[in-house]
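Selected chains only, in their assembly positions.
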Amino acid sequence: MLNIGILGCGRIGQVHARSISQIDAARVTAVADAFVEPAEALAANTGAQVLSPEALIASADVDAVIIGTPTDTHFDLIHAAAQAGKAIFCEKPVDMSADRIRTCMAMVEAAGVPFMTAFNRRFDPNFAALHARIMQGDIGDVEIVTILSRDPAPPPLSYIKSSGGIFRDMMIHDLDMARFLLGAEPVSVYAVGAALVDPDIGVVGDVDTAAVTLSTACGKICQISNSRRATYGYDQRIEVHGSKGLLRAENMLENTVEIATHHGFQKAPAQHFFLERYAAAYRAELGHFVKSVAAGEPILPGIRDGLHAQVLADAAAQSLAENTVIKIA
Amino acid sequence: MLNIGILGCGRIGQVHARSISQIDAARVTAVADAFVEPAEALAANTGAQVLSPEALIASADVDAVIIGTPTDTHFDLIHAAAQAGKAIFCEKPVDMSADRIRTCMAMVEAAGVPFMTAFNRRFDPNFAALHARIMQGDIGDVEIVTILSRDPAPPPLSYIKSSGGIFRDMMIHDLDMARFLLGAEPVSVYAVGAALVDPDIGVVGDVDTAAVTLSTACGKICQISNSRRATYGYDQRIEVHGSKGLLRAENMLENTVEIATHHGFQKAPAQHFFLERYAAAYRAELGHFVKSVAAGEPILPGIRDGLHAQVLADAAAQSLAENTVIKIA
């Protein structure tokens, strides 16, 4: 039985608590939050005790921590948890600064604690099945990865101001997916983008429509496009072209019903947003964490994956700002 | 809070217990089974007490019963539960004899207790969405209903011997769906069938491949086909042709991944069988029961629906045996 302490009792902490309730080999023993109310609510639902973050990390009843607090608190919590020898499950991004992630990586490696960066999409059953088929050679060598990722609507401007921008808060998932599927590190990054959805997003220095091209040393290519708007639901599609064939994962629709009229054949919209679309992924990623910690096996995606994705997001932001191609060392 | 007693702790009882664990307004307070082990296992999982069926039905801690025991025990349990004033959720078929269902109906109506026949497919999100579109007039008047329903593999011969045969154990779901979608009672039934999957099924007096045609007084038509075999997963499709258009609900596949090679474009098989395919339907039907009982609202499908489906199944069996068209009074 893995005893888990949840740091941060907001929406994502609650999602993880629900996932844990469906895993026989784990339970929530403690929760912590800067605010009393969400902490007590989550404690009531899980039977866990409410502690301060420090006490939670120090508790003998906690084997592993889930860090679901604001990004700027991750660094200190990782430091403390690593010092305390706890296994760490950390929401992305690990930190807004790649250099600080490097410091975290050193701390985690020095402490020898398991660490998982929560790139949940790797655990989506569709994308996981697609990846498995690549790994078993069904399409030969990967040549071109195409990722189409669009949110139904932009987040509040207040969020965008502090999120690090579209490359760091939204495309970072696609950048990790690109690395996951390419099977090789990108060495060049080129980004374009504009504020087409909401000019106010441009006013605060970000874009809402963006495209990035990655290429690897061996010539593999990835094209990603993002929009903060999609009228037809949460658009999450991936395709991978290889030497022997093509794999693609389509959207999940609200249901399988099709209506035919003189307008044509119409299916339902895509599932609305990430909580529906990635419900299974959230459960699976935590199952993977619990199983890997219990078995003492290495965990992917690890802190190094968190670092690489951040480096690519930084490069994309720089490429857009300077309108030039950025080389990755 | 609705206190529920579960009669029958086998697979379906466990499914319902899991559903109840996700419903805030209900909990399992007691369980009963002819065997000790499954009863104690379910009690351990739910925190309920193990009682005899009689004690469970009599218990003041039980507001409603779920009857998931073998079919030949339903009659007595319905009788006892109705007498005790409990709300009843009963697995299909209510009874193997339409006449005995009529007696149950009289008992239930005399007692004035809520009764739901567990035709779970009405609560499948796809079929429910299809039905909702019919009800809001999206395809005008219903004219032709086509139901394609195929199991991945036949059940054991021992099951078939006591199940009442393909029309009563398998097609009964489709017969209820036909009534649900036609919006009118069938007045004639014609069935054909043969043992094409396994000759031993023929030896025990049943068929494994069957088709039925229903027609209503106003000329609406339903065609159903069943097979005890489908190499590509659990095949569960419905389409409804109306005066203004066509609605169809397609299979749910294992995932959304498609691979393209020189063989063509290949998607995943259909979800394997009913536990996967109707997972959401099982949750939704119990949610509907709990909500309706709590609100004191009439519940559909009721015992009358259980009766009508059984009458159609009996007519189909008779039609096949006599190779003639059967009129429904």
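Letters A and B mark the chains as written, and numbering starts fresh at 1 in each.
Here is the rule we use: a residue touches a chain if its C-beta (ideal position, glycine included) is under 8 Å from a C-beta of that chain, and two chains touch if they have at least 3 such contacts.
This structure is a prediction, so every number in the text was calculated from the model and none was measured.
Student: Total copies in the complex, given 2 are shown here: how many?
Tutor: Whole-complex copy count, per this file: 4.
Heads up, the rule we're going with is that only the chains that are shown with their structure count from here on.
Student: Which residues of chain A touch chain B in their complex?
Tutor: 125-126, 129-130, 133, 138-139, 244-252, 254-262, 268
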